[in-house]
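Every protein chain except one is present and positioned as in the full complex.
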Amino acid sequence: MSEKKENMPNEPGLDAEHWLQAYEQMVKIRTFEETANELYTSARMPGITHLYIGEEAIAVGICEALRQDDYITSTHRGHGHCLAKGAALDKMFAELLGKEAGYCRGKGGSMHIADQETGNLGANGIVGGSAGIATGAGMSIKLRGTDQVAVCFFGDGALGQGLLYESMNMAQLWKLPVIYVCENNQYGEYTHNSKAAAGSMVGRASGFGVHAQAIDGQDIRTVHATARLLIDRARKGGGPAFLVCNTYRFHGHHVGDIDRPYRTREEEAEWAKRDPLKLLEDWLAKSQHVEADVFQRIQQDVKTAVDEAVDFALDASFPNESEVDRHVYA
Amino acid sequence: MSEKKENMPNEPGLDAEHWLQAYEQMVKIRTFEETANELYTSARMPGITHLYIGEEAIAVGICEALRQDDYITSTHRGHGHCLAKGAALDKMFAELLGKEAGYCRGKGGSMHIADQETGNLGANGIVGGSAGIATGAGMSIKLRGTDQVAVCFFGDGALGQGLLYESMNMAQLWKLPVIYVCENNQYGEYTHNSKAAAGSMVGRASGFGVHAQAIDGQDIRTVHATARLLIDRARKGGGPAFLVCNTYRFHGHHVGDIDRPYRTREEEAEWAKRDPLKLLEDWLAKSQHVEADVFQRIQQDVKTAVDEAVDFALDASFPNESEVDRHVYA
Amino acid sequence: MSTLENGTRRSPAIHAPGEREITFGQAIREAIAEEMARDESIFLIGEDVAAAGSVFKVLVGLLDDFGPDRVIDSPISEAGIAGIGVGAAITGMRPIVDIMFGDFTTLVMDQLINQAAKTHYMSGGKLKVPMVLRTTLGASRRSAAQHSQSLHALFSHIPGLKVAMPATPYDAKGLMKSAIRDDNPVVVFEDKMLYQEKGPVPEAEYTLPLGQADVKRTGEDITIVATSSMVYVALEAADKLDSIGISAELIDPRTTNPLDTETLVQSAQKTSRALVLDEGYRQYGVTGEIASVIADGAFYYLDAPVKRIGAMNVPVPFSPAMEDLTIPSSDYVVETAKALCG
Partner (left out) sequence: MSTLENGTRRSPAIHAPGEREITFGQAIREAIAEEMARDESIFLIGEDVAAAGSVFKVLVGLLDDFGPDRVIDSPISEAGIAGIGVGAAITGMRPIVDIMFGDFTTLVMDQLINQAAKTHYMSGGKLKVPMVLRTTLGASRRSAAQHSQSLHALFSHIPGLKVAMPATPYDAKGLMKSAIRDDNPVVVFEDKMLYQEKGPVPEAEYTLPLGQADVKRTGEDITIVATSSMVYVALEAADKLDSIGISAELIDPRTTNPLDTETLVQSAQKTSRALVLDEGYRQYGVTGEIASVIADGAFYYLDAPVKRIGAMNVPVPFSPAMEDLTIPSSDYVVETAKALCG
């Protein structure tokens, strides 16, 4: 499976300021995830979690092209999507720690963060499980007659789930405004997608008549420009699209996956050269003449914010026992 | 959806005798189905059944290219597949009437006829439900190291079922000898496939890397020639294939679907011109100089056999009450 | 229907003079049509629900009344349309997802169990899934093992879902309307053999609460709990029991989840004997739960063990000679009741 059509769409003509904002968002996710990892290794986080590090350009590149009232559905590797769509650090950490102040009052945890205020319909612990939900959001948009768009994030592993194809077929039949974003980080858990996905990823969607393309997921400018086009197209009634973003998760499948025997250190090193933060930094420095201290200041500000958020979450209280059987029914 | 690549593969060089045998098989299915319809309308058959009339060239064209030890999986519209693979008329009718002498001792009925002796792994009441089973048969063939082939028959409606795509992906990954035969009779129940299937039928399979083509399903010579090539390829380890056979069911969705308001009489008349039996008759008469009385004799012989089979089935006894809780477990 | 004077008996199919009588199928359609007219956020999606009005013809006319945007023929993609239902429900719509045969609900389990049922809870109460999944149950149509199951127990097991299984046109309309208005995913099981069953349904609008059992017949000697079409089997049995001097009280829970345990237990406490009748497989199903609830709650009142009658634990056979044996019959109910009262 090798489909790196790295066609760069027309430069949307965004200025350095815009890209610095995107940069900050990526740094925020990176720092959030590093901190989550620390919380795990220092045994302060219950359970495990799946880090988004290495894939930040996708969530940010796409969500920066969305409005607040647009929808996303997310995955088990969902922190990046949530933050990029506008989630607050403190409530995110609080949720990871199972605190009442978390987005889901501690009931969801890392894998189920949802936030209707930012249009986040929820991370999902079932691989591919949100394909129908995103499509339903598209249906809802169509029926309500708004010009919102729904983005369905999923990993390359979700290409194994039949629901995805059922959903894309209906989205195309009814021209629903849904963008299916396949974050192709090469692996589903410990299996390379060459052993899991036959044929062509884009071909799978185009077979259903869905507009499909594959891009470099490490370059936020490519991601963002492509997303703008597809989202705009969907908003105007042009129907769904399928976007493969080729990427890599720099860490293990989850925080406990330390040894990574299923892939080589060389492969990791190759991909590390294409760190999405680094790529944007380089471009901003070279083409936009942004000074190094600007990046440092952003990193520091983010670090401060993340630290405050963690402190908040660590101090926050656990839900009351009486909470346990609330919210089973609305 | 219009993909009638009517490419005729190399003529396999079969003689008139072979085609007369195929003709007889088609007549057998036709007559069986007409009789089943009569049994229904005269209230002698419990429940309903789905007639294969109009689609005979597919089952016969393909099954004539199979060995007895090859496998098929079938559908709710399964009588044609069962007979083409070698099922006996009397046990078929007995099953339709719920008699103990039926293929499944009356437990399965029309929708669940299975016969391991002829490699028929069973008709299926779940649309698309046998895609996994056929693929598993392919896996079994591979693991046992035989050169059998498994054919999965399904209707265009089954293109809506995610399981089909999960199955084709694995068949292609592991080069399993499975031929997925989509009997595209244009409708799933009362809905035309233009309203149910976006994109391209062949494209859906080729997206998974599966060799895919669409052919005229009314012309048994095309069907058979194509099937020979694909089956041969699969037998030799060339992997799965996906074959769309464009066809039409001449009757309603089931025997009780008399009015057919969802389609026009004109459309039906158009397709009636392409009756697969008629097409083969014409070709045999014109190119092979087969006389009209040959066809008549075949029809009569079949009719006699069918009548005998029905009489047998009508006379046969119902299962004993004690049968009801046998065969829940092996 | 729900309040009957003590001692009177009235079959759900028999109505007071002058009352309007419609079929179960019409009641379902009426409920959906009324609600769709009332609330624009409701839409219906399923296989052959629009142009064909569903294979059971229950929905004929809705397409004309509400148009193709709100009555939608889908591909044969049960999981997909269930997923669409969940996503649409979360984002402000009130979808009704039609799954043609209850047997095909096996294809929507993940969307129902892992998504619809858990979304409200997992989101800490933020998101909700006001969605109805309507489907069928019931054997005896000679449709064999994959078109005859009564799988409602599977859904009744799952917290976050509600499950309704109306027996009469009156209940069907009232429960369907409540299901549509409910802010939770509700699975409505309709016995396909009941669609032609007639019964009184007032012209005036009404709803029935989910979670309230209905005393379909009062009695003194034994409590028969029956669901869906088993209510009719139980009524027939009650008539026969009457003629031999056994007075049976018949309770229809109407929803298995929530379950009106109070009404069930009180009746059993009164009669001292109970029998539970349901068309699902007997093992690990609805009868087990209800019998346990009664055996526990009425323990000190019971004169005999609570008996359970369900579908035989076999796949439904095609042959008429066998199929009918798998479904509880009124004679078997009578036998069982007599043994309990004897």
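The first chain written gets the first letter, and so on, giving A, B and C; residue counts start at 1 in each chain.
One rule holds for everything that comes next: a contact is a pair of C-beta atoms (placed from the backbone, for glycine too) under 8 Å apart; a residue touches a chain by one contact, two chains touch by 3 or more.
Since the structure is predicted, the reported quantities are computational estimates derived from the model, not experimental observations.
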Where the missing chain makes contact, among the chains that are shown: A, B, C
Among C:L277, C:V306, C:L325 or C:C341, residue touching the chain not depicted: C:V306
Options B:G106, B:P177 or B:G207, residue touching the unrepresented chain: B:G106
Contact residue for the chain not shown (choose from A:G109, A:G136, A:P177 or A:G203): A:G109
Sites on chain A contacted by the missing partner chain, in the whole complex: 46-47, 95, 98-99, 104, 106-112, 124-129, 157-162, 188-191, 195-197, 262, 318-319, 321, 323-325, 328
For chain C, the residues touching the chain missing from this view: 103-104, 106-107, 109-110, 112-114, 117-118, 121-122, 144-146, 151, 153-154, 156-160, 256-257, 259, 280-281, 283-289, 291-292, 295-297, 299, 302, 304-308, 313-315, 317
Touching residues on chain B - with respect to the absent chain: 71, 73, 102-108, 112, 114-116, 121-122, 124-126, 129, 131-144, 150, 162-163, 166-167, 169-170, 173, 326-330
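The rule is simple: only the chains that are shown with their structure count from here on.
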Chain pair with the most C-beta contacts: A-C
Farthest chain (mean CA position) relative to chain C: A
Geometric centre distance via CA averages, chain C-chain A, whole Å: 42
Intercentroid distance (Cα basis), chain B paired with chain A, Å: 45
Whole-Å gap separating chain B and chain C, where each centre is the average of the chain's CA atoms: 37
Interface hub residues of chain B, defined as touching at least two other chains: 159-162, 195-197
Per-residue overlap in chain C, given as positions that touch at least 2 other chains: 74-75, 77, 79-80
